[in-house]
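Note that one protein chain is taken out, while the other chains of the complex remain in position.
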Amino acid sequence: MTVNKPSSSPQRAVSRRRSALLAGCAATVLLTVSACGGGTAGTTDKDGFAQAPQKDGALTVWVDATRMDAAKLYQKLHPEVKLDIVSYDGNANGSNYLQTKVQLFNRTGKGWPDVVFSSQNNEVSWAVEAGFAAPLNKGLVDEATLGRFAKGANDVCTVDGTVYCLRNDLSQAVLWYNAPLLKQFGYTVPTTWEEYQQLGEKVAKEHPGYLVGDAGDSFTPEIYLWASKCGANDITGPKSVSVNTTSEACTRMAKLLDVLIKNKSMSISGVFSTDFGKNKADKVLLMPGPAWFGGAVFRDTLKTPAKQIAAAPLPQWQGDGSPSTGNVGGGTWLLSQHSTHIKAATDFLKWVTTDNAYQGEKAPGYPAYAPAAEAWLKGQNASGYFASDLSALAAASSQVWPKWGSGQFSQEAIWAATVKPGITQGKSIASMLPAWQDAIVKYAQSNGYKVSQ
Amino acid sequence: MSRAHDQVSERRRPRSPRRLAPRLLIGSVLAVFMVFFVLPVLWLVLAATKTDQQLVHGSPLSFGSWHTLKTNWDALTAFQDNAVLHWLGNSTLYAVISLVITLCVAVPAGYALAMTEFRGRHTLLVSTLVVMLMPTATLVVPLFLEINAVHLIGTMWSIILPYSFYPFGVYLTYIYFTTAVPKDLLAAARMDGCSEFGVFRHIALPLATPVIALVGFFSFVANWTNYFLPYVMLPESDQMPIQVGIGSLLSNVPSFNPAVGTLAIERPQLALATLIAITPVLIVFLFAQRFLVSGMLAGATKE
């Protein structure tokens, strides 16, 4: 190393070299030791993958704090099952905790959890390659059960026809609105984007300050551009993506947003920002947003009083025959290929994604499993918070446009870093679509994706 | 202002008025920095006494109420059955054990590097420095594999042992001894027939109180605030130290993780958790500062 000043005695130089040698030897020994970790002896091929010898013992389940209730409820209802419940951050904000740990476990050959919840939809994009996620539709979970999930719900879990995870909840976008306020202003709920834009322009003139939406969140493209069938994120294969952000489907939605942002009927601060909470919480007239906006945004964050918020279907473009909507988040459950308690793990997985005891009655988000969703909606309607029933959610659950996938790179992060600062500076979204495309392409490529434009 | 005007006459006068202007300057510089360092902390303290609504709508530096503080405390401790207190316990355990090992290892090492001549001293100084400059991100994977090779994954030793390696402390001690303790002092003791260990025990160690306090303090803080190592090493959530715990609280606050979907933790509760997390560090600081006394060496040797 360069830090060494010229050595004063030759012995020192020798001893330095010798210590380097020793350290090197030690490193080699260590490498050999750790390389022996991952033995795969004694596996049997069943259910579409090589299963480790099955053993008794506790089932290890990783959940985030919100899903903790699910695991505890399971334990209560099934006291005979030995459960080791571990809470982690659920991979929130792209923390990559699960991926990091699985990489380390893959090197050491032990330690994997049996079942794990993730608040991200894109785990399959690495978990299959890493040999972690077990195939579920090759014997573990029957077709009938899989068939009762909402249409397209498990698309994010599917690679080449094989299902590698089960969707926990859906986050389909609908049009939230303040029913009494809309009535007071004498407006009706828009059913097309054209009407929506006209209403926004009217609001800007007649009731300046009131809002018909928000375009300041990192998930803004997933609400508006996804719903508008903009092909910015079409994952066409395990490692390939098609990106086109300048098609008509993208530009017309971008122009709509630009008009409303300019006349200030659309906020650009983001629904969770302090600015929104302080200055705009009671100015929401309309708000396109995912299913969880009802509870998490209106009831809990903005503290909108009961009997005001209602849900309607998201507007569509005039003349578009196939209604479509976007999606913001929703978690997934994975089962480990390395599990030595596959039977118990599968039972837990099936229960937690489909059983009414949790999904129907306790789950905070809209269940991906359709029969549970029915029960869940009944519960929401009975809670008395909303001004309408939430049937719009049920309708939207099968209308999520399928050509927007979940790649390994985060679309939300790309939008936040490339488009959001421009919006703040007053640039139009339409003018930034090429830059957005460019950024998506670069991130996709550096994650090893083949990109077609 | 007027200072320049009657500077000439000031020169001849006794010193106190002449020193008024610089004193004001010093005072205001220190005051500005005090506001810079303290204001955000003050805000944090006050935040814990407010509701989430008050935090956004109220004046930033207003006091909420004791009642709200209590409510926030209840909500925070309700999170996963007193998880916060459990995390505090874990942090204390990890930080204190590593602190003890660090002191036993680092202080003699720093002393020897500064005050004795031995083969490999230079190599040791250089390799310590190089290792300190290595970015930690990449060290985590090798460390994990190493700890795994000796079957310590999942035990508290998987983080305590790496914590105990504290080169920063070795250097602090090293510089302290080279700059503050004259070698003649030790030579004199050796002449008096002290063994090497005796010199260390009876001469060097008593003189080293300030640096022991300093190393101990920094080691404690480094262990207490370390996030990434326990985050990667510890497989069980009930082993988490408070820093990792705060990270997991953070991911349950919708403003930082919009997709969480439910409101589990509000921002004032997060502020309260933060305050709880830093309190031990501040207590240790006050304790350590008592030992950083001045003038310990003045007059110990005659130049």
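To keep things simple, chains are lettered A and B as they appear, and every chain counts its residues starting from 1.
Everything that follows uses one rule, which is that a residue touches a chain if its C-beta (ideal position, glycine included) is under 8 Å from a C-beta of that chain, and two chains touch if they have at least 3 such contacts.
We adopt the following convention: contacts and distances are computed from a predicted model.
**Student:** Pick, from "Sugar ABC transporter permease", "Xanthine dehydrogenase family protein subunit M", "Tryptophan synthase beta chain" or "Predicted small integral membrane protein", the protein name that UniProt gives for the chain of this complex that is not shown.
**Tutor:** The chain we cannot see is, by its UniProt record, "Sugar ABC transporter permease".
**Student:** With the missing chain put back, one of A:180, A:208, A:421 or A:434 would touch it. Which one?
**Tutor:** A:421
**Student:** Touching the missing chain, which residues of chain A?
**Tutor:** Interface residues of chain A facing the absent chain: 1-3, 5, 11, 15-16, 18-19, 22-24, 26-27, 30-31, 93-94, 96, 99-100, 103, 126, 130, 217-218, 268-270, 272-275, 278-279, 408, 410, 412-413, 416-417, 420-421, 423-425, 442, 446-448.
**Student:** Tell me which stretches of chain B touch the chain missing from the display.
**Tutor:** The list for chain B reads 22, 26, 29-30, 33-34, 36-41, 43-44, 47, 55-56, 60-61, 104-106, 108-109, 111-139, 141-143, 145-146, 161-162, 164-165, 167-168, 170-172, 175-176, 178-180, 183, 190, 196-197, 200, 210-211, 214, 218, 221, 224-225, 227, 243, 246-247, 250, 255-256, 258, 267, 270-271, 274, 277-278, 281-282, 285-286, 289, 292-299, 303.
By our rule, only the chains that are shown with their structure count from here on.
**Student:** Starting from the mean Cα coordinates of chain A and chain B, work out the distance between those two points in Å.
**Tutor:** The separation of the two C-alpha centroids amounts to 37 Å.
**Student:** List the residues on chain A that touch chain B in their complex, please.
**Tutor:** Within the complex, chain A contacts chain B at residues 1, 3-4, 7, 11-12, 15-16, 19, 30, 33-34, 37, 64-66, 68, 85-90, 92-93, 95, 97, 100-101, 104, 107-108, 111, 119, 169, 171, 217-219, 271-274, 277-278, 292, 295-297, 300-301, 303, 328-330, 364-365.
**Student:** Any idea which chain B residues touch chain A in the complex?
**Tutor:** Those in contact with chain A are residues 53, 56-57, 79-80, 119-120, 122-123, 126-127, 129-130, 141, 144-146, 148-149, 153, 231-232, 235-237, 247-248, 251-252, 254-264.
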